[in-house]
Each structure stands twice: as C-alpha cells, then as structure tokens.
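With one protein chain withheld, the remaining protein chains of the complex are depicted in position.
On to subunit A.
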Amino acid sequence: MRHDSPRARTLLAILLAVCLALLVLDSRAGDNPVGVGARAAGAIAFGPLSSAVATVAEPLSSFYTTLTRAPGAARHIEDLERRNADLAAEVEALQADGVRSAELADLFTLSGLGGYEIVPAQAVTRATGQGYSQTITLDVGERDGVAADMTVINGEGLVGRVMDVTSRTSTVLLLTDSSASVGARMAGSKEIGVVSGSSHAITEDAPLNFELLDATATVKTGDRVVTLGSHDGAPFVPGVPVGKVRSVEDTPGALSRTALVTPFVDVSRLDVVGVVVAAPETDPRDSVLPDDPSKGDK
C-alpha cells in the first residue's frame, strides 16, 4: 500500500464528504432524522457504557479529585481549625463574660448596700510561692487608687485586705490565711471578737476561728458575722459580711468563747473582686447582709 495512493485520496474525499454532509444536515435549523437518530443511537450506546466505566473508574476519579484538591485541602483544614479555635475561644470568652458580669453585678449590689466606693479588679493569680500563705494578685495597683491596707470584697462578702501594692498589681492577703485576723461583730448583737484564718493549703475549707471577747455571749449556729471596722476604715471597713457560724466550741473556764465560722466567700474560686478605696461615711451595720436572715438556716 502506497502512502498517498489515488485510492487513499478517494477514501479521504468520501469521508470528508460524509462529514460535510452530516455537518450541513445537522447545522440546519430543525430536526433532521439523521442527526436525531445518530444521537439517539449514541446515547443508547454510550449511556450504559459511560455509567459502567464511570463506576469502574470512580476510584480513579475520586483520586484525581483528591489530588487536585490536596494543596488547597491542607490550607482549608488549617483555616477551619483556626476558625474552630477562634469560635471556641469566643464561646469561652462569652461564657466567662457572663459569669463575670453576674459576679460584678453582685459586687456592685453589695458595695451599693454598704455605701463602699470600690475599684473592680480581676484576681489574676493565686500564686503562693511555697504554699504557706494564702494570697491572690489583683490586676489593679497604685495607678487605680489602690493602697495597702484596703479591704477587698466580692459579691458574697469579705475576701481579705491589700497587703502590698505596686503600680499595676496588688497582693491581697485572704481572710483564710492563718496570719490574717479581722475584727468582727455578730450580726444583730453587739458581741465583738476576732475572726482569724486557720487554713493551710491542704485544708482550704477549714473554717475561720471566731474568738468572742465576751465568754458569756450567746452564739448560735447560723449566726452571721460582719466586719467590725477599723479606725479610718483601714485595713477593714465596717459591715462587710464575713461568714456564718458553723459550730460553737464549748470551752468551759476559758476567758473567751470560740466559734467556727464558714466564710461567705469561696476563696478557691475568686474572679471579680472589688477593692474598697473609700469607707462609707456611716457604719452600714447589718444592712449589707443578704435579706434572708439566719433563721432560714436553722
């Protein structure tokens, strides 16, 4: 067979003529039987074939798709992870905001009742170098008007007093620290005494000791204790709720009576606190205590 024989040219001419005829037929407006029939035949032939091959080649197709998306996929995953982390952080922040908002509201209620002028603060650390002392660090300092020996409260009651202050932070000695002592008064009576912390790190829920000066004073379980107040409001302003009497220790022959007091403040979960920068003009007496009297706890 020659390359370019007349026979080959004839065949080419015939084929091209067929193509042209089909083209002309098919490009005319309206349906023509040849085109419609051929396409129908094509659909019949290729439809099942196409779906069969597609089924067989599905892994290939999906592999190719995976491959073409692979460079973007890593970035896509990164984006999603970052967004996920952002959203999770946002949700946590919102929840924390809600909690803080509630605590702040409590704090303002309490300070409003007592007429205390406070600086709101956030308890940032609970670092206790060796674990002997019970202190927290606040994110307010001298520039916020905080000075040493100021009372620190939160929505529940007394937290402690400012022990040391820098320009931006201040250290608070919690009332549960074993070296802390607060002049206190029984709510509703004039019995006074000293509340001192007794806890160490391992026994954080240990109550406060309330030592009444008058050995004949009547103390009942459920009685509440507020701060007595110091001279010029330092270190403790008067009227801040301290705790509730849990039990009374019978100490016959002693010169004073001792009661165990559960603090109102949960010192292990401090968040929003307030530093009392100005004492009230008049002693609020018992007005800061919650409305619910101790009789409800009997």
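Simple rule for what comes next: a contact is a pair of C-beta atoms (placed from the backbone, for glycine too) under 8 Å apart; a residue touches a chain by one contact, two chains touch by 3 or more; residues count from 1.
The criterion applied here is as follows: contacts and distances are computed from a predicted model.
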Mind telling me which option in "ABC transporter permease", "Anti-sigma factor", "Dihydroorotase" or "Rod shape-determining protein MreD" is what UniProt lists for the chain we can't see? "Rod shape-determining protein MreD"
Contact with the hidden chain (one of A:G47, A:G98 or A:G112): A:G47
In subunit A, positions touching the absent partner: 1-4, 7-8, 11-12, 15-16, 18-23, 25-27, 34-35, 38-39, 41-43, 45-47, 49-50, 53-54, 57, 60-61, 64-65, 68
